[in-house]
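Before we start, here is the structure in question, set down as structure tokens.
A protein chain is absent from this complex, but the other protein chains hold their places.
Naming follows writing order (A, B and C), and every chain is counted from residue 1.
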Amino acid sequence: MKPKETAEHYILSSSPHAHSRASVSRIMLDVVIALLPTTAAGIFFFGMPAVWTIAVCVSTCIVTEALCRIAMKRENTIGDLSAVVTGLLLALNLPAGLPLWMAAAGSVFAIGVAKQVFGGLGMNPFNPALAARAFMLISFTGPMTTWLKPFWWKTPDAVTTATPLATMKTWFAAEATASASPHGLCNSACTGVPGLLDMLVGNMPGCIGEVSAAALALGAAYLLWRKVITWHIPVSFIATVFVYSLFAGGAPATMQVLTGGVMIGACFMATDYVTSPTTSKGKLVFGFGCGLLCMLIRQFGSYPEGCSFAILIMNALCPLVNRWTQPKPFGAK
Amino acid sequence: MATAILIIAGIGMVAAVALAVADRYLSVKEDPRIGMVTAELPGANCGGCGFAGCDGYARALVAGTAPNGACAAGGDEVAKAVAKILGVEAAATERRVALVRCCGTRSEAIRVGDYNGICDCNVAAMTAGGDKGCTYGCLGYGACANVCPKGAISVHDGLAKVDKRLCIGCGKCVRACPKHIIELVPASATIHVLCANPDKGPSVRKVCGVGCMGCHLCEKNSGGKEAGHFTFQGFLAKVNYDNPPTDGAIVAKCPAKCMVEDSHFESGH
Amino acid sequence: MSYYLVILVGAVLVNNFVLSRFLGCCPFLGVSKKTETALGMSGAVVFVMTMAAAVTWCLDHWLLRPNDLGYIHTLAFILVIAALVQFIDIAMKRFAPPLHAALGIFLPLITTNCAVLGAAEINCKQGTGFFESVFFSFAAALGFGFALVVFSGMREKLAHANPPRCFRGIAVALVTGGLLSLAFMGFSGLVKLPY
Partner (left out) sequence: MKTVKSQFKFKGGVHPDYNKELARDKAIERMPVPAELVVSMSQHLGAPAKCVVKAGDFVKRGQVIGEKNGFISVCVRAPADGKVTAVEKRLGPAGGKADAVILDTTAKEEGAGSGEQGTPILPPLDWKTATREELLKRVEEAGICGMGGAGFPSAVKLNPPPAKRCEYLILNGAECEPYLTADFRLMLERADRIRVGVEIMRKVLGGPAVRIAIEANKPEAIAAMEKAFADIEGNVEIVVLPVLYPQGSEKHQIFATVGRVVPEPPALPIDVGCVVENVGTVAAIADAVEKGEPLLERVTTVSGDAVAEPKNVLAPSGTKYADLVAFCGGEKEQPAKVISGGTMMGFAVSTLDISTTKTTSGLLLLSRKRVFQYESGPCINCGRCVRACPMNLNPAEISKAVESDDVKSAEDAHVMTCIECGACSFGCPAYRQITQLCRRAKASIRARIAAEKAKASAAAEKEKLKSQPVLPEGATRGSK
């Protein structure tokens, strides 16, 4: 008596029945591709320690993601490449030469605590890589602020050094209290400051991925061309930093932009979809907030670099920014 | 030591007098039920109900803007007490429970399309009328289960079933079902026809192995038309719940196998 | 002027009451599901903490210290704050119904809140002047409100998230709060607070 089903059914779905064929994994792949120039630059300047850090971070992130999904009894999501992006971004935000177990611990924190606890991709309130970096900065302050010199193997007697940012910090501090002329101060502090060309190509101490502004700009241009990101956040972020440092004194504005995490932060960290606003207006506000907080921390805070904290705090504010920058519907009063 | 005790006591006295005076001369008259409800609530101010403290919840309850029973800390006891104060207790009537009038599981009722969409009957029904061959039957995407406040409805094998023991007869599922096949029936009724397809027998058979064909056998076996246990709509038998049949023997005699006795109905959980 | 700015920045960002001192965690978790409620709660906290600071300062400086009774200040403060909140509640309902409608429902929640008492305690311990104390409490309450509103925005977003079963509800909120606290550590050293 049982009715027989026909061999093949048509697919029933709600419209639209056309798709642009964009996909999450393709977007993530684009981010990885955009990060390749700066990865290469980092390896070029810092050598094998950079390679090891990147390898450990990426592989640990992938493994952690897989284990978390198994523990949660949910489908495996390694294929969307988001764990690769997180691992790579985290590694690029670490100093080369960091003990590898620390890099691994940071990666576990990034995926395990900052991402999968909330249910995985799309749910995390904070950028996983930055949350992990903040966690590491507080837990392993010493190793996290010990920097390899570029081409350190050529000067075996002085392998580590201070970053230009730390130097700038002393500038701010000196300016605040100094009775001597700023010019004189500059001269005394200028020993640790790289030239403009060095800052552009990345020939200065710093995190693996943040030193080469040119490579980062190349990657950002690729992302803009692929329409993975829009211009709003990077431009408003960098412009805020630039304008602020023009008026605040201290280090020159170009140096504030080109050193430290501003470039990688503005182009790759703050533009993370999940933790940034969706509307153009919201993105402009978000970028402005990141730039302002970053400079406030740089000028007044106890950490030399405020970029990651600034973005994290703006991540927290993102829902409120979103709330107050909702688009007005077409035809609404 | 004595000064300390005196001062604390003094502060207490002053505060008490001030509050007493304030309460006497400044207090605003309000619905006394708010105070009564607040007294019944646990007073933990845990905020678990989604309101700012027990007082906020009490106000919302009295204003009728909050559902009773949101206080997890107080539980059923409190909910009952609150209901008593608010006078929302319905007069004692016959308990009614929801019944899904379909028994076409995936193996019995054919599907005519590969549905690729969100799991909700209402939108599935908007997509080519749903993927079930029988356009009257349960789609099994759980719109009813989603709205059930008691978790009494579960979907198995593409078919929603109500657990009679958990159902409180609120009727939310009745309104949620896009196919309008859920109805509230007396909990005491034991025999049900689980089909809603009024089409002729052959066209029902084309899409479902357990659909009612309107053969009237159930009516005949339960004492004929005069007994009035069944009504018919098109080629579909319906139980007359004002006068439901009680003889379980007719169930086995249903050639379409769409008639069930209570046990089936309760197996939802 | 700049001294008050330092107090403000210090209490709102650097030593945030919730995120750095971990005071007032109960309403921080309890009333942060919706931004509207969080805003109301913040208003109530600002109001009560400022009032409480003024009253407890007077109590401390005019009654307890002259009688050498500093050691019972905690007890006395709780008593006075509780009575004060009740009194404000009644008076507000009578004289400012709209304000009561906005803030009133939150008042009972903070009758014996540790943040309110904590601010009074800190003032007492530091022995600061009247205006300083009141301003500090006001700033601390602003900081509390800021953290609460930010957190409520995140929790509204979390309501649409899909965490693993064991982390649902308050667990994931606590993790978020922890990460928020981590982010706020970036502000450390922004100003050198006197306390």
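Quick notes on this structure:
Note that in this section a residue touches a chain if its C-beta (ideal position, glycine included) is under 8 Å from a C-beta of that chain, and two chains touch if they have at least 3 such contacts.
In this text the structure is predicted, and so the values were computed from the model without any measurement.
Taking every chain of the complex into account, the absent chain touches A, B, C. Contact with the omitted chain, checked across A:C57, A:A110, A:M123 or A:L312, is made by A:M123. Although one chain is not drawn, the whole complex shows that of B:G12, B:G113, B:G228 or B:P244 it is B:G113 that touches it.
Seen across the whole complex, the unshown chain contacts chain A at 8-24, 26-27, 119-123, 230, 273-279, 322, 326-333. Chain C meets the missing chain through residues 159-160, 162. Not every partner is drawn; the one left out touches chain B at residues 29-32, 112-113, 116-118, 120, 122-123, 125-131, 135, 146, 175.
Everything below uses one rule, namely that only the chains that are shown with their structure count from here on.
Centre to centre, using the average C-alpha position, chain A and chain C are separated by 33 Å.
The distance from the centre of chain A to the centre of chain B, with each centre set as the mean of the Cα atoms, comes to 50 Å. Multi-chain contact residues of chain C (touching two or more other chains) are absent.
In the complex of the two chains, the chain A residues touching chain C come out as 71-72, 74, 113-114, 116-120, 123, 125-126, 131, 134-135, 138, 293, 296-297, 300-303, 306, 308-310, 312-313, 315-320, 323.
Residue ranges on chain C touching chain A, taken from their complex, read 35, 149-151, 153-154, 156-158, 161-164, 167, 172, 175-176, 179-180, 182-191.
By the touch criterion stated above, chain C contacts chain B in their complex at residues 27, 30-31, 33-34, 37, 40-41, 59, 63-64, 67, 69, 72, 75-76, 79-80, 82-83, 86-87, 90-91, 93-95, 97, 105-106, 108-109.
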